[in-house]
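Just one protein chain is left out here, and the rest sit where they should.
Chain nomenclature is as follows: A and B, assigned in order of appearance, with residue numbering initiated at 1 for each chain independently.
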Amino acid sequence: MKGLLALLTFILLAALLGPALLPWPYDAIDWNAVRAAPSAAHWLGTDGVGRDLLARTLMGTRITLSVAVAAALVAMLIGTAWGAVAGWAGGRVDDLMMRTVDALYALPFMFVVILLMVVFGRSILLVFLGIGAVEWLTMARVVRGQVIQLKARPFILAAEAAGSPAHATLIRHVLPNIAGVALAYLMLTLPQVVMVESFLSFLGLGVQEPMTSLGILVKDGADDMDLMPHALLVPGAVLVTLLLCLTLLGERLRERFAA
Amino acid sequence: MSAVYEVEGLSVSVTSRRPEPVEGQSFDKLGTAVVDGLSFTLSPGECLALVGESGSGKSLTCMTPFGLSAGVASGSARLMGEELIGLSEPALRPLRARHAGFVFQQPLTALTPHLTIAAHLAEAAMQAGGPRPSRSELAAMLDRVGLDVPDERLDQFPHRLSGGQRQRVLIAMAIAHAPAVLVADEPTSALDAALRHDIMALLRRLQRESGMAMLLVSHDLAGVADHADRLLVMKHGRMMETGPARTLVSTPRSDYAKALVAATPRLDAPIAARPAVGGMLLEANAIRVSFPRPGWRSGRMLAVDGASLSVRAGECLALVGGSGSGKSTLARAIARLGPCDSGDVLWKDAPLPPRSAMRRGDRRGFQPVFQDPVASLDPRWSVAEIVGEPLAWLGQSPPFVSSDVETPDQRLDVTRHERIERVQAALAAVDLPPDFAIRRARELSGGQAQRVALARALVSEPDLLVLDEATSALDVLVAAQIVALLQRLQRERGLAILAITHDLALARLLAHRIAVMEAGRIVEEGWAEEVCASPAHPVTQRLVAASRGS
Partner (left out) sequence: MLTLILRRLATAIPTLFAVILLSFLLMRFAPGGPFDGERPLDPATRAALITAYGMDQPLPVQFTRYVGNLAQGDFGPSLVYRDFTVTQLVAKGLPVSLTLGALALLLALTLGVASGLAAAMKPGGRADRSIGLIATLLTVLPSFVTAPALVLVFALGLGWLPVSGWGEGAPRHLVLPVIALALPAAGAIAKLTRAGLTEVLGQDHVRAARARGLSPLRTLTRHALRPALVPVASYVGPTAAGLLTGAVVIETIFALPGLGRYFVQGALNRDYPLVLGVVTLYAALIILFNLLADLAYGWLDPRVRG
């Protein structure tokens, strides 16, 4: 757990501070070093047009992470609100709201995101809104389940007997008790979102050049992998490390709070 | 005759970080339960009952030598002359299969959901290497444990059967290979009171018929005293007392056994005079409650079918019935904490609004206490916050309609300072020291948590407590303390109580009157002692028989 957190913090700090500390901006072209192998000047080499790969990787990590955090927060807000209301209201309202979630699950969601990107143009804002708007479904289901479980606990009934109005019970008793699980699923949503964002960028539907993201770097790397495999392996390794850290942390949190 | 099972100087230590929850009472301390130097012998045809509270190590004592618990055993345990302690799991397995049969506490979960009853029975019959039984043999096994229409049952999946039926199947499985020892770990405590007696009698009959020995584990001294030959009373992993069952119960020698016997409510025990009764407090007329049928089926099930009751000031009415009789549903409907289709409730002669229209002030007079003490408290709140919750809401008239409040009684409009004082007073009333106020709910034991729940119910100074099985999740001694506390509150505060319980003997201790419920109706009602002494309705008669344990 500590090791994971340390690694994650390191990646975060590097992505936040790194670009400012490096001599090469992520979009600066070094005409003397196109497709250069790692060297003292460019620690990880350069890409096909002579841009520093370390700078680009750090920048890509930053973009990917910001999109992920924003999208996961959107997903958590929608999901928690939807799930809490459905679980708390119960009966017909719950039925209707969860049927909607079921129906949305049946949406070919990757296709929908692609459609959204194509239809409304490609902006970062839209990327994370779109991802957040589809990733909330799991959160809604989990939160609803938790709320229903809590609702059956006698302390909720005791609160009613104590005269606590429904909204106060929801805010004072229910939400604090699902916060842990919501946090765990927030952590688990992050890698999902990172994956989708990278995936979209990979298909050329996400972030646009010269701005970059891990997905774009991997795609560019894959295109040139026979000439310079490090251009695929470096951003690929960062992406996988990031996803692994987030997933493992999320799973630990889930184990701790779901029990 | 020589012993079939001999235990000498058995010790069990639990080293795993998370020991198995003790008898489903997850709220009690999950610390390392240890058994320390226990010895006993079991002869053929004999029944020995290990009795103790949760955490006494009684289950570990009987399961660990067989390799069926997380504990590590030392000492000696010989089954049919073969030493079990120190054997590896592969070596233990055939011994278990050949000589022992097991019945567990939870019949609802002890059968594999996707296998039919026939598959279960066949597996059990073949566990000691016997041939595959024919269908008529399987049906005969079910017939032997008193299951109706055995032939139909064979093809059913476990979830079609009730808890009692499943326990019968499990018993049939446990004896299918004619074991020398039957180990029954709380075989009746998950069952309805009226059923417990039947299942114990069945076990006893089968044991006598086949001449096997039975090792029984129970927390219920009264429940096993009439069925076991010998009792062994345990506390904290040590033997407190052992002896013939009837002698031990009638004349216990050790202090602990004396306390246990005294704490167990019995129908023939003398009872103190009950406090005087005042004017009419609560009247409920023709209450009906129905629920939608579970699953996909349409229609509704009637849970309470036109029940009426009344409680006077200072009076205690006990609602007694088996599980599913509708007693809790009725109490919740009356207290406006559950659904209510029709019928009206008068509180101090004024009609109580339906649940959705209840205003804060309407709830001041009556407060509930629930069965599961730990689940009754928000784990994240401190004791002071929990006990103070009713003051926060019931104490204020709604600001927007202050003129609309019907009761001018503003006694609960308290300042912060007063609130702290009243929380402290409520804690004192339930015999909890003041420093409990800063504890978190999850740090409390079951008994402490129930006292806190009681303090929360008392803090608004209600006239009536609604107790929903408030002591049945607690250990015997703890439950007795809570009952004593309730009796004191009855005397000192003139508190009226509506008590829901499955335990007639307990009802008789607390109540002026008893109302017996069955299938959503009140089938018998009368003075507590008269109902217990001369029950009129068959349901009551069964409950009386179950409480007598005879």
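In this text, a residue touches a chain if its C-beta (ideal position, glycine included) is under 8 Å from a C-beta of that chain, and two chains touch if they have at least 3 such contacts.
Computed from a predicted structure; not experimentally measured.
Trainee: Can you say which of B:Lys58, B:Arg96 or B:His197 touches the chain missing from this structure?
Mentor: Reading the full complex, the residue touching the unseen chain is B:Arg96.
Trainee: Given the full complex, what residues of chain B touch the hidden partner chain?
Mentor: Residues touching the hidden chain, for chain B, are 66, 68, 93-98, 100, 102, 104, 106, 109-115, 123-124, 127-128, 157, 159, 170, 173, 295-296.
Trainee: Across the whole complex, list the residues on chain A that are touched by the chain not included here.
Mentor: 99, 102-103, 105-108, 110-112, 114-116, 118-120, 191, 195, 198-199, 202-203, 215, 218-219, 221-222, 225-226, 229, 232-233, 236, 239-240, 243-244, 247-248, 251
Everything that follows uses one rule, which is that only the chains that are shown with their structure count from here on.
Trainee: Using mean CA coordinates as chain centres, what's the gap between chain A and chain B in Å?
Mentor: Averaging C-alpha atoms per chain gives centres 47 Å apart.
Trainee: For the complex, give me every residue of chain B touching chain A.
Mentor: Where chain B meets chain A, its residues are 332, 335, 337, 360, 363-364, 367-368, 370-372, 375-380, 389-390, 392-394, 453, 456-457, 460.
Trainee: Which positions of chain A touch chain B when the two form their complex?
Mentor: The contact residues of chain A facing chain B are 153-155, 157-165, 168, 173, 176-177.
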